[in-house]
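One structure, pasted below without further comment.
All protein chains but one are shown at their positions in the complex.
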Amino acid sequence: MAKKIRLGVLGGGGDSLIGVLHRVASHINDNYQIVGAVFNPDFEANMAFAKEIDVPTNRIYTDFDTMVEEELKLPEEERIQVCAILTPNFLHFPMAKKLLENGFHVICEKPMTTTYEEAKILQATWERAGTVFAVTHTYTGYPMVRQMREMIKAGALGKIHKVDACYYQGWINTIIHDKEKRSSVWRLDPKKAGISSCMGDIGVHAFNMIEYTTGLQVKTLLADFNYLYEDNKMDVDGTVLIRMGDHVKGLIRSSQVATGEENGLAINIYGEKAAFRWEQERPNFLYRLSDTEPAQVYKPGHAYNSKLSLEGTKLPPGHPEGIFDAMANIYLGVARAIRGENYNDGEFPTMQDGVRGLNFIEATVESNKQGNVWVSMDA
Amino acid sequence: MAKKIRLGVLGGGGDSLIGVLHRVASHINDNYQIVGAVFNPDFEANMAFAKEIDVPTNRIYTDFDTMVEEELKLPEEERIQVCAILTPNFLHFPMAKKLLENGFHVICEKPMTTTYEEAKILQATWERAGTVFAVTHTYTGYPMVRQMREMIKAGALGKIHKVDACYYQGWINTIIHDKEKRSSVWRLDPKKAGISSCMGDIGVHAFNMIEYTTGLQVKTLLADFNYLYEDNKMDVDGTVLIRMGDHVKGLIRSSQVATGEENGLAINIYGEKAAFRWEQERPNFLYRLSDTEPAQVYKPGHAYNSKLSLEGTKLPPGHPEGIFDAMANIYLGVARAIRGENYNDGEFPTMQDGVRGLNFIEATVESNKQGNVWVSMDA
Amino acid sequence: MAKKIRLGVLGGGGDSLIGVLHRVASHINDNYQIVGAVFNPDFEANMAFAKEIDVPTNRIYTDFDTMVEEELKLPEEERIQVCAILTPNFLHFPMAKKLLENGFHVICEKPMTTTYEEAKILQATWERAGTVFAVTHTYTGYPMVRQMREMIKAGALGKIHKVDACYYQGWINTIIHDKEKRSSVWRLDPKKAGISSCMGDIGVHAFNMIEYTTGLQVKTLLADFNYLYEDNKMDVDGTVLIRMGDHVKGLIRSSQVATGEENGLAINIYGEKAAFRWEQERPNFLYRLSDTEPAQVYKPGHAYNSKLSLEGTKLPPGHPEGIFDAMANIYLGVARAIRGENYNDGEFPTMQDGVRGLNFIEATVESNKQGNVWVSMDA
Partner (left out) sequence: MAKKIRLGVLGGGGDSLIGVLHRVASHINDNYQIVGAVFNPDFEANMAFAKEIDVPTNRIYTDFDTMVEEELKLPEEERIQVCAILTPNFLHFPMAKKLLENGFHVICEKPMTTTYEEAKILQATWERAGTVFAVTHTYTGYPMVRQMREMIKAGALGKIHKVDACYYQGWINTIIHDKEKRSSVWRLDPKKAGISSCMGDIGVHAFNMIEYTTGLQVKTLLADFNYLYEDNKMDVDGTVLIRMGDHVKGLIRSSQVATGEENGLAINIYGEKAAFRWEQERPNFLYRLSDTEPAQVYKPGHAYNSKLSLEGTKLPPGHPEGIFDAMANIYLGVARAIRGENYNDGEFPTMQDGVRGLNFIEATVESNKQGNVWVSMDA
C-alpha cells in the first residue's frame, strides 16, 4: 500500500448517518484520507463540521461546482481522486456525471439516479470516462454474502430454482398512520423523493442481493404495491414476483409498514443440490441447507471460506463485524481498483448494479400501475 | 368427563403416518376409544393391523359401506359416535357425506374433498345433519397459534395491514428432478392427486393459518405457480398475492422444492400496533414485535396466555409439546362438541375452513392458468 | 407386536402432571393398556378418576398391598405385567422392592429411592428378580439425545475433554423469597422431600444426561450449594465440579432460582475432534461444533441419524415431537424388553442409572456440607 487515497466528500455533514457510515468505512482499512469536501450547502455549517471532525479547512468548498473547478487546478498528485456522493437523491446524477466527465472516481450512494433514463446516460458517461465507479449497495460487503456468491459460482447449489428475498422495516408506521404527517413528509412526496418509497429505498436492495449472489438476472416481474391509505401517493409496501429464466422463479418482499421489523433484509436461495439462508441482522451466520445432510452454519474468518469472503474479515472467528465493516469492504475494493491492483469481481457494486436497480424500480412501478401485469426488464 | 367417545377409523393402517398421528392424538386426553375400523381395504391386512395395535377385531369391517350398515344396527350407546377419515383424498367426500347423512360425527383429513363443488355439497349435507364436523388443519392446534388468534381478537395488533405466510418444504426435490420419477409418481398425476400438488397440499395450510389467526377473509388472489419442468403437470411451488380488504394485503408462499426446508410453515402478521411472528418448527415460541418496545417472546403454559391457549397445554412452561399435542387439542375440542359441552370458537377447524380451503385451491389454479390474474374468492 | 402389555399405575391420579405424562406416553406406540391401578390413596377419588379416564373399575384397588395381593391371584396372562410408580418419592423404594420381589416389571419415577442405601438394596433385589426395571430420566428419550450418545460411542468427538451440563429453572422464586412460604412448603422441608431440592430434583437429570451421552462416569465431585436465606434448609441452587477421569473435567450447574428460566436443561460436550450442544427446550436441534468446519445442525427423522435415534421418531423431519414423545420412547424400550425382543442399549434408563443418581445426590450434599471438598463416587 502506498499513500492514502485522496477522498472528497459531498454531503454527509452534521448528524448525517450516511456521513458517519462512509467516513468510518473509509478509515477502517487505512486507505483513505478526506482532503476536500462540501459537507453541507450552507458554507458556515460546512466549515464548522470540517472543524468538528478535524478535516483541514483549506479545501472545504462553498459548493460542488467550485469544488470541481478548484480541484482541477491542483496538480494531479494533490487532487481529490475519488468523490463520495452522499447528497439528496436528485443530486446524485448531475454530480456523478460531472465528476466522471472530469476524470474523478466516484463512490455514489444509492439510488444512483432518480430515473432509469438518467442511469443509462450516466452509464454511457462512465464508459467514456474509464474511471472507477461504485454504488453503495452496502450489504454486498458482508463476508457471508460474498461467501454465498462465491460458493454459488463454484456450483454449491447446482441449478437454482427459486429465490426468495425480503426487506421488511416498520419505521414508516409512525408517519403513515397520521394523515397530517403522511401528506407533509418529503419521503412520501413523489415530487421530492422520486416515484417509489418502499421499492426504491429498500426493495431495490433485495433485488440487488439476488442478482449479486446468484449471478442470474431478473427477466420479467409482476408487482403489487400497498399504499395503505387512499390519500398516500407512495408505495410503503410491495411484493414482486420475478422470473429469472426458464422455470427459475422467485419473489421480492418489501415493506416499510412491517411493524416491529428493523432492518430485515434476508435472502433464501434454493438450488438443486442445496440452499442458502442469510439475514442481515445476524450477518455473521450463513446457513447451507440440504435435503439429506445436516444444515451447516458458515461463519466469517474460517479457512473454509472463499478468498473474497476472507478478505472482508479482519479479526478471528467470533469477533462480530457489522455494517461499518461491510461498507469498509466496499471501500477497500474501490481502493484496489483505483490503485490498479488486482481485485476480485464482486468487491464493490458497479455501474451495472446501479443501472439494473433503476430499471427494477421503474419496472415495478409500471407493473403495479398497469394492474399487476408482467413487465420485462432490459437484458 | 364420562365414558370415552367411541371412535371409528377409516384408513390409517400399517405404516401410515397420518394413522399414527390421529391415533396418538385421540389417546392423549383420555377421551376416545377406537371401537370400529376399516384400517385397510384389504381385509386381511385390516385385521392384522387391528391385532397389532390391539383393537378388538369384532368391529373391524371389510369395507366402509358395511361398517356404516353394521354400526347402524347397533344400539346408539354402543355405536361409533365419530369417524376419522384418513383414506386417500378422493374418498373423503363420499365417506364424509354418507357418515353425515347417517348421523355420525366426522373428523376428516385435509383436503376435505377434491373439488370446491363437492365441498359445497358436503357443507349443505352437514347443515342438514347437525352433527359435529372437523377438518384437521392440525397446526391450528398449537397453543401459540391459538394465542395469536385470541390476542388479535382482543385487539393486540390493532388494524392488520399485512400478512405474510409461508409453507416451504424440499422433499419433492428427490422426485421432481428425475424425469422417470416425476412422470410416474401418483403425487404428481392430476388424475390421482387432484388439481394441485403444492397449493393443495401445503399452500392451503398457510391460507388456513391466515384466516384462523386474523379472523379476516381473503377476498381476491393472484397466483403464480412453478412446475419446474415442461413435462410436469403439477405445481411444486407457488406464490399467491392476496387481498383481505381495503388496503389489507399479503402473500402466501409455498414450495415443495425449497431445498433443505423440512416443514417450514410460518406466519408474520403486521398490524397498526404490533406484529406476530410464529414458526411451526419452533412452535412454542411466539414473537410479538413492536416499533417502540422490546420484542416479546410468548411461551405456552404461562398465566399470561389466553384460556384457549392454556387449555391446549398440559405441562408447565418449558416442557416442549409438539405436533401430536396440537392434533390432540383438536380432538379435545371435537370431544367437547360431541358431548355438548361448552367449547371455544377456534378449538377445531370446521366445515367452513374446509370449504374455504377448496375455494382457495381452485382459485389459485384458475389464476395461474389465466396468466396470473386476480380471481375472487366467494364471500 | 402381539397383545398390549398390561400396565398397572400407582399414583398419578387427578390433575397429576406426571400422571398425564406417563399415561400419554404409554398410549403413543399402541403398546400398553392400563388394567389395574391405585391412582389415589383415597378410594373414592381413585374410582372417580378411573371413571373419568374410562379405565375399567374392576381392578381399581384400595391400596398398593391389596393390588399386589389380588393381582397375584390372577392367572399370569391376565395379571399386571409392569407397574408405573408415580407416587410421592418416599414410596418409590418400598413399592418397587415389593413389585420386584413378586415378579413384576417396574417403571419407576425419579428419584428411584430417597437414599443411596435404599438404591443399593433395590439394585440387589432387582438382580435377584431378573425382571425389567426402568427409571424415567425422561430426557434421554429425545431422539437427538440418543443421536449424541450413538455418535459419541462411534467416536465422533474423539477423546472427550470437557463436559458442561446445566439445568436452570426459576419457579421456586415465588416460594423462596417469601419467608412464610419457604418455611411451610413440603418441597423445602428435608423431612418430607429428602435431603436435596435442587440437586435431587433437577441436578441429577443433568448428571444423568452426562453419563448417558458420554458413556463416561463421574469419579469425584465438589459441590457448592446456595440456600439463599439463612432459614432455608434446602439447596435451591448449586454448582458441581466434576472429574471423569484423567484430565477429563466438567461441571453441572443447576438452579431453581434462575429467574425466567423454565426447564433449561442443556449439555455441551467438548472432544478432541468435535463438540455437541443440545438444549431441552429446542429438543429437535442438535449442534455439532468443529474448530475447522462449519457447525452442523442435526434434526430428527433424517436418514443420517443412528438407528437408536430414528426409532424414537414417528413422523418425517420438521414435525416437532416433544416431551411426551420422549417418554413414549422410554415406554417403547421397556415394552421391547418385557416382550424379550431385541432392544438397544440406551432405550431406557436402568437400575444402574437410578443407583448412580442417588450416589450423586448424596455425594454433592456431603461435599457441600464438608465445605466444598472433593468427594468420590462409587465405581
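So that you can tell them apart, the chains are marked A, B and C in the order they are listed, and the count of residues begins at 1 in each.
As a convention for this text, a contact is a pair of C-beta atoms (placed from the backbone, for glycine too) under 8 Å apart; a residue touches a chain by one contact, two chains touch by 3 or more.
It should be emphasised that the depicted structure is a prediction, and the values quoted were computed from it without experimental measurement.
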Per the touch definition above, residue among C:Leu21, C:Val132, C:Leu222 or C:Leu286 touching the missing chain: C:Leu222
Full-complex contact with the absent chain, from C:Ile18, C:Ala295 or C:Ala326: C:Ala295
Sole residue of B:Arg79, B:Lys110 or B:Lys299 that reaches the chain not shown, by the stated touch rule: B:Lys299
Those residues of chain C which, in the complete complex, touch the missing chain: 157, 161-162, 164, 168, 170-171, 173-174, 177, 222, 224, 226-229, 237, 239, 241, 247, 249, 251, 253, 255, 257-261, 268, 270-275, 288-291, 295, 372, 374
Touching residues (missing chain, whole complex) on chain B: 288, 292-299, 302-304
Residues belonging to chain A that touch the chain removed from view: 1-4, 17, 20-21, 23-24, 27-28, 30, 33, 51-54, 169, 171, 261-264, 280-284, 299, 314-325
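Quick note on the criterion: only the chains that are shown with their structure count from here on.
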Equivalent interface positions on chain A and chain C, same or different at half: same
Separation of mean Cα positions, chain B and chain A [Å, integer]: 43
Rounded Å distance between chain B and chain C, as computed from the means of their C-alpha atoms: 35
Set of chain C residues in contact with two or more other chains: 299
